[in-house]
Each structure stands twice: as C-alpha cells, then as structure tokens.
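I'd like to ask some things about the structure below.
Note that this complex is displayed minus one protein chain, with the remaining chains in position.
Each chain gets a letter, A and B, in the order it is written, and its residues are counted from 1.
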Amino acid sequence: MTYKFIGKRIKRNEDPRLLTGQALFVDDVDIPGMLHVAFVRSDYAHARILNIETEAARQHPGVVAVYTAEDMGDEWAPGPPLVSPPPTLAGVIFNSRRQSPLAKGKVYHAGEAIVAIVAESRYIAEDAADEVRVDYEPLPVVVDLEKAMGPDSPRVHDDLDTNLAAHMFQKKGDYEVARAQADLIIKKKFFLDRGAAVAMENRGVVAHWDEKSQQMTIWDTTQAPIPIRNGTAARLGLSQKQVRVIAPFLGGGFGPKAMMFYPEEMLIPWLSMKLCRPIKWIEDRRENFYATTSERQQVHEVEIALTNDGRVLGLKDDFLHDTGAFDPYGLTIPLNTQCHVTGPYDIQNIASNCTAVFTNKPIVTPVRGAGRPQGVFIIERMMDFAARELGMEPLELRVKNLIPPEAFPYDKEIIDQAFAKLILDSGNYLPVVEKAREMIGYDQFIKEEQPRLRAEGKFVGIGITPFIETTGVGPYEGVRIQIEPSGKVNVATGIGTQGQGHFTSFAQIVSEQLGVAVSDVSLVSGDTAEFHWGTGTFASRGAVVAGSATLAAATSVRTKVLKLASKVLETPEEELELEDGVVRVADLPHRSISLGELAALANPLRGAVEPGTEPGLEATDYFGPAYGATSFGVHAMIIEVDPETMMIEFKRYITVEDCGTVLNPLILEGQIHGGVSMGIGNSYYEKMHWDENGQLLNASLADYLIVTAHEMPNRIEVGHLETRSPFNKLGTKGVGEAGAIPVTACFTQALENALEEYHLEILESPLSPNRLYELLRNLTMSTYGREARK
Amino acid sequence: MKIEGEYTFTGPREKVWEIIRDPEILATALPGTKKLELVGENEYEGEMQVRIGPVAGVFGGKLIVSNEVAPESLTLTVEGVGKVGFLKGSGDIVLRDQDGNSTLMKYSGEVQIGGKVASVGQRLFDAVSKSMIRQGLGKLNEALRV
Partner (left out) sequence: MSDLFNVNVTVNGTLYEREVEPRILLSDFLRHDLGLTGTHVGCEHGVCGACTVLFDGNPVRSCLMFAVQTNGHEVTTVEGLGDIDDLHPIQQAFWEAHALQCGFCTPGFLTTLVPFLEENPDPSEEEIRNAISGNLCRCTGYQHIVEAVQLAAEKMRA
C-alpha cells in the first residue's frame, strides 16, 4: 500500500511548543489561591504507628490544614482494585490488598504517606512536615522473595496467613511428557531485580474544586485520565460530568504513571473539595523512588527439555514475583512474563507456575516492558545454555525453534494480560533474524573478527536475540474528528500522551484520509472534557488501538465530506479526490471546494438539516481488538569489556523490528533508541538497592544511575521489515516497549560471549561493573585478569 | 551496617574507663553532640547534629550502657530519631592493657539507619561514621592527658 503521509519522516506537531518552553506540564498549572501539599512519609518499611503528633505543624504559620488517616474519618478508604485477576484462569488465587490514601495503624513500606500538610507554599508545607512526630513500633521486615514464602517469615498483611499475593498455573501440552521424551534437560535458577522507571518529570496532581460551578478539574500526570475521572467521581460522590481530568504534556510515563489511583490521586481532589481551594502536590525525586511504582524482581526456577538435535520439547518455569506491599494492578506483569517466557519459539509443552509475593517494598506495577523483559531473559538464557550443552551455534538453535510463518495465527494457549489466550496474529520471523544477522555481520564477526581481536587480547562478544512483544490490547479506544470552517481538523482521543508523538502520528492517519497537511490537524489527548471514553496509554497500545480508531473516524468523516461535496460539485463521489485541503474533481482540478467551506455548509444557519443526517463534518469511532497484535524483532550487539574496569563499550548495536505498518519512521526510531537506553540501564547500571530493613539506599539520581550520552552506543542501527497485522486496518503493531524488552537478554549473551574463556554463567540481572568483577573473582582468582591473558 | 575497629589510648585502662563513663567528657568527644544527660541508671538522653553528605539534621535519642564489666567491657545501645530519619545500633567495647601504659579499645557493632539519611546518605554513611569515630576517640585520648 502506498501512502502519502503514513510512513513518512514527518517532524512533530507538538515540538515547537515543547522547544520554546510553552507546553503545559502539571507543575506549570497556577491558579490564584492555590495551596500546596507536602507529605510526611514513613521512615520504616514495616511498623505500627503508635502516635502521630501534628500539633506543632498545625500551628506553623502558613499551614492551612493537616490531615492524618484519622482526620479523614469515614472517607478514608483504600483505592479500588485496578485490574482483577484473569477470570478465565481456573484455580487462580488472588489476595487483593490496596493502599489507602494515608497509612492507618501500620506502614507497609518505607515512604508510605502518613500525614498530608496543606500550606500556603510548598516551602512552608515542608517546614511544617518536619515538625510532625510519628512514633513507630518497628516490625520485622519482609524483603527477600524466597524468605518471604518461608514458614517463619514475618507477614506483610496481618490478616493473611502467608505473604502469598497470588498464585496461578498455566500450561500448554504436557511438560512431563516432553521431559520424558527429551535427550537433554537443563535446570537453572535466576534472580532478577528491581529498577525504577525514572520519568524525568516526577508525578503531580493539581485539583481545583469550584464550589460555585460544582466542578472538579484535575491536572494529573496520568497515562490514563479517563479511569481517573471515573474513579474520582465515584469516590467523591460526584457525577462523571462534574469531574474533568486533564493529562497535559507529561514528562515521560514508562508505565508507573498508569498505576491509576495512587494515594495522592485520591487525596488531593478530596482535599480541594474539603478546603474549597485549588491544591497542588508535586512529587520530589526522592518521593518518586518510594511513592511511585517500580518493577522487575522475580526468582525463576526453570527447566528446559530438548532433543539432541536442538528441538525444544518443553519448558517449565516456577517463579516468584515481587508485587511489593500491595497488588492493585493485579497480575498483568506475571501474565506478560508467562506469555514471553517461550519467546518467539514453537514450544508445545509449557508449565508455568507463578507465585506473587507481598514484600515491605513499594508497589510493583508495569514499567516499560512489564514482565516481558523477564520472560525474554529467561528463555534466551536457557537457549544459550542449551546451545552450549549441545555444542550448537546459539543462533542456529534459535532459528531451529522459531515459529514458522505458516503457523500463524499461532495459539500460545497461555492467558495474556487481556485475559484471553495469547494468539500471535501474524509474523514471518526468519527474514527478520536473517536481516539482523546480515546487518551486524554475524558470521564474519564469529569467524574472522572475534578470533583476530581475541588474539590481540581484547574481550569482544556478540549477542543476537529474537523476541516477541505482545501489544495493542483492548478493550478499546475512541476518537472524534471534526473539520472546522477554517479547514483545520480537530482530533480528540481519550488516551494520554507522554512523548510518543501521538499529536503527529495520529495526524498523519487523518491527513491520509482527508488530504490535509499534517500541521493542520490538531490533536487533544488526555482531556476528559474533550473525549471521555477509553482506558489509557499502556501496553504499547496507543498507535494500534487509538490509531485504528483514528483511522475509523477519519474514514467516516471522509465519507461525509465526499457525500456533501458530491452534491455541491454535482459530481459523483468516485470522481472526487481530497487533496491539499480541498475536494476536487479528479479530472477537473479547478472545480473544487475547500474542506472549510464544506464544513460551514454542513452546519447551516438557515434551513433544515435533512432528516437522518448530522450537522457538521464530524465523526466519532471506536476500535476494540479481540486480540492484541504481536510484534517481532531482533536485537544484536557487539561489545567490548575492559577487563580492568569492567566497563563496557558498545561496538555495534542493531535492531530489526517487524511492527507491521510504520506510521512515522522518525518516531519509531526514537521509541527504539529510548527503549534501548532503558534496557542498557536495566542491564548494567540501574538497580534499586534495598537493605535488609527495606530501606532503599539509592533514592536519588546521584546514586541511581540512568544512562547518560556516554553509556550509549554511538549508533543504534534500526532495520525494519513489515508483516501487517490482520487484526487492524492500519496493519500496525505496537512498538513502545520493544526497545527495552530484549536488551538485558542480549547484553548478557554478549557479555558471556566476550568472557567465553572464563566459562562465566550469568544467572542474574541487572549486573554492574562491580557485580561482574565479583562474579569473575568468585569463579577463580587464578584464571582471572591480566595473569590469564599473559 | 557493621562498624568495627580498634584504637590505642595513651593511658592506663582505668583512666580510659573513667573517661568513657563520664557523660560530660563523652559529650565533648562525640562530634556534633549538643547535649548528653544522664536520665537513669546507665541511660543517657541527648541530641546530636549529624551531617551525612547532603543530609543534615539533629537526632534526639537514647544511649544505654549495659553488660558493664568495669573497667573492661560494656555494650552501648543507641537509638536516635530526627527529621531526616532514624538510626539505631548496638556495639561492644572491650578495653585491653597494652605495653607501655597504653590501652587498646576494640569495638564492633551493627548500625541500622532509615529514612532520608538512608536513602540519600547511605553511600557516605560508612565514611562519615568512621571519621566520626576517629574524631571522637581522638578527643577522648586528648582528654586523657588533662
């Protein structure tokens, strides 16, 4: 299919505002009379609250109000469950525990909010917060996942017998049969740890209850404004019409901003109503490490069963998943892990046993990747170990087990985060692998370069990792499109945007249908007053689901345009074309009418609109996919390890993606680059360090290291192949998380390959230069380092 | 976090013991100590100004002496709470005679910190605590000569 706008490198509509400091972020909202909130947060990870002394804070000049859980009276209640466990899965156990707006009686993790101070300025609120005294009775702390499930472990929730948050078992085929038939069984145990999302903008909420108009307006750094509106209305006893939630420009989301009902999101609007004043709370960076969700800790015990010729017969995975102190987000992350732990491979026998565990740590919800990187890490590690045992070339083993093109749609028979069996819609994996192999010069590197560089004493290694990404899940999104009499086109959708370029990529879809310049299409996203149906931006679904709804609505508007223009120009619709903002007769281009004039005609001031027609050139449409669309890709890298410092240099970095139709290659590349940077952080620099008392020891950007321009490869080369998704008319598949998903797996493979002579076996992630040094030293002092190279 | 070390005082063991059991001297020796008062048998209350990297604040708390075997050994238990977090710990102190009228102090203990001081200051806590101990013991040693 040839497009005029779709698939073009078009620069973004939203950028001029962002580049000149004119874009509105939540902390930029300023309302006369606005008050500011600071929180007193728990110093302890697990403790009873014996007493809260707030009198001095209340007396502090400039303090307007101080609230504890007790002060909230009957209106104190935990948030609603956000995502329930999959109803289609038999035998699932799920203990739902949600966080309350302010801790009552007990704190469950360090940094939990206990007291809210409302004051004339943030400075005063923080001064007063220092004057609050909380007396605690420290309780034993649950940090380690395995110990948490031991019989003598202290319990996070007093009313539960254990720290079990959830248990679910999923299977395909019969692993035991596969095991019995296998020539080779490999068993390993893996430890994956937590990282933070670190959006550059921390969270924030501004709530303004206007008593006279009885309207609540909320500016929220949320990826999901509509659920926030609906939930807030329900909580505050307002009608949905009385609540408007605006997610303006967001300084990155990466998942945690879609947690939906953080304590602050429940509390700030309530305070605004209570005090009849606009109220602002802006999270600081340290709060962000505790009060915003994070992800990725799991412990896996895995078994893979293979034949001698490298056919994977089955995989068994028994894993613990850290859910933190509460589990409002249900089982999305471990379900993703279960769906990705068999990767792009045709494995007929799967047994996956998941136990989600409560710990005295902040809540776990999806972070870019959302359980997928863990699954990919596990299967790719197992593939590497299997290749080693079988004496096979690692890529050959992978290729041998890829799902073949004729097998699509391919039923994984594992329930995914959309609570339906994961069906891989389409794909042709081998050409993507071959392209990556060619781009990175795999064979030449293995045969020539690597031996030569090794002879020079260099530690160079290669990794090549195929992976899938389930994207574009339902339930649905909607879009309204209207042509104005000016000829400009308004588009409104309910999903939020956090830098993904929706203002532009959706405009391209509209331009394609209506023949207007992309810069003439203006999008409003994330304002419930503009559009109030939908769920939000997460799970790499924006382009697929809201993009498809945009296509549907644009097509409907086009139909209206053609119908009206046909009448005005007295020409059959088939002979008309939409180009450069006008409708014209294809063969007689001077016979034309602009879209703006048509829009004015469609909204007449006199006369009657014909029965059965609607005024204006406007349409609203929805898209709800029965299944998601699954992207496929390959990352490949060549790295060099400095054996003295353990620092890594990326010599090459290749990605090849098949995400169906590409809407805007510029934006796609940006998504991939950013995902890779997060993946590199997750692989080698970023880790949240908890001590045994549940204290986070690196809660600042000085100690928690996200990658800078120096740690990145100089060039990420992005290749693309296209297998259109049959599930949506755009043929597109999501890609928002793809950049991040396979990086740790690929990096680990490359690292082991670079250090091949030490027979290093990496069973954990993230690593760090220090940790790598430890691993090597532990292996054997005598064979390590300079001596070994001599 | 573990704290461990030893220090040689230039004075006899009895004298060293006297000094470490005297709250007034102890207060002058512990860096940042604003006050230290005896409030019960072997129990002191005090305030201490602490700076660890970017985190600075006053900790108010208790110091309890137990397992006392004069003039040989004792156990110190500390509990402090401040606006920047909390710290608690306990450690054993043992004094041994050395040659030439000097005394060797061996100390070992565990300290736990929480709150802001842990999340932002942890990286420096080890270095800061070591330097505070060194400074404090140096001051005590000076006091011996008076």
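Everything that follows uses one rule, which is that a residue touches a chain if its C-beta (ideal position, glycine included) is under 8 Å from a C-beta of that chain, and two chains touch if they have at least 3 such contacts.
None of the values given here were measured: they were computed from a predicted structure.
In terms of the touch definition stated at the top, the absent chain reaches A within the entire complex. Shown as candidates are A:Asp284, A:Glu577, A:Glu640 or A:Glu722; the residue that touches the absent chain is A:Asp284.
Among A:Asp27, A:Glu413 or A:Glu449, the one in contact with the hidden chain is A:Asp27.
When the omitted chain is restored, the residue from A:Tyr44, A:Tyr136, A:Phe249 or A:Phe506 that touches it is A:Phe249. By the touch criterion stated above, the residues of chain A touching the omitted chain are 11-12, 14-25, 27-28, 30, 61-62, 123, 198-202, 249-254, 284-285, 498-501, 666-667, 669-670, 673-678, 700-702, 706, 708-710, 712, 714-716, 739.
Operating definition for what follows: only the chains that are shown with their structure count from here on.
Taking the mean of the C-alpha atoms as each chain's centre, chain A and chain B sit 48 Å apart. Across the interface of their complex, chain B is touched by residues 43-45, 110, 130, 286, 289-290, 691, 693, 695-700, 703 of chain A. Partner chain A is touched in their complex by these residues of chain B: 83, 85-86, 112-116, 118-120, 122-123.
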